[in-house]
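As you look at this complex, bear in mind that one protein chain is not there, while each of the others sits in place.
Moving on, here comes subunit A:
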Amino acid sequence: MKHLKIIFPVLLLIMTLSSCNSNKSDQASDDIAVYQCPMKCEGEKTYPEAGSCPVCKMDLQPMETENSKELSDQDISEESIFNLTSKWHTEEGNEIQLEDLKGKTLVMVMIYTSCKAACPRLVADMRNIEAQIPEANLDDLRFVLVSIDPKIDTPERLKAFAKENMMDGEQWTFLQGTESSVQEFANVLAVKYKKISPIDFSHSNIISVFNSQGELIHQQEGLGVDNKETVEAILQLTQGQS
């Protein structure tokens, strides 16, 4: 009987865990919906319920509520990348979830270390951005380089890459995932990639900036493009915090 008592909770636990995390859902329901005319006929006026605009008669649209800003530190918003629960390995060999990066402004890019063409330039772009950030802001900032080649890019290899590229400081983080977590992450960032030979990938060159709650604020596309806007976005985010 004693055994049964132990086994049952364990069994329950296993079943809950194995059922695709179905019980992680309830954040959405406590939003209070606010409606607004899509044409903004009355400026920023909002309505508590659905209906039509008294001026142009168009259906009122539910507004993107800004309550993400009011959320307490424990909660994350629906659009936050911290909703991804996959596990990652850092270049230091630690196992983390993206949520462990919460509280810092994140600048993220996807690369692979055996890359000869675009990645060095992408990495240079990242360093370029870093160089334009005052040192005082760096504390609240993490530059995260996610490998799209989790088989080859082990933590050791990422560490070596970091050293080689003088990106071994506190503010740099390298992540190794699994094929499926990388695919999911890329889809969140709208990054496209494809293995084109055993060692080479073709991929989008996108640098993404997230606020401390993991919400996407800015994306910079292309290589060697003017990064003024990206830097501005980062400065704004990091100044807000300090």
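We adopt the following convention: a residue touches a chain if its C-beta (ideal position, glycine included) is under 8 Å from a C-beta of that chain, and two chains touch if they have at least 3 such contacts; residues count from 1.
The criterion applied here is as follows: contacts and distances are computed from a predicted model.
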item	value
Omitted chain (choose from "Putative signal peptide protein", "Sterol-binding protein", "L-arabinose transport system permease protein AraQ" or "LLM class flavin-dependent oxidoreductase") - UniProt protein name	"Putative signal peptide protein"
Touch criterion as defined above, residue of A:59, A:78, A:95 or A:229 at the omitted chain	A:78
Residue touching the undisplayed chain, where the options are A:39, A:152 or A:190	A:190
Contact set of subunit A toward the excluded chain (per top definition)	1, 3-4, 7, 11, 15, 18-29, 78-81, 83-84, 117-118, 183-184, 186-188, 190-197, 202-206, 221-223
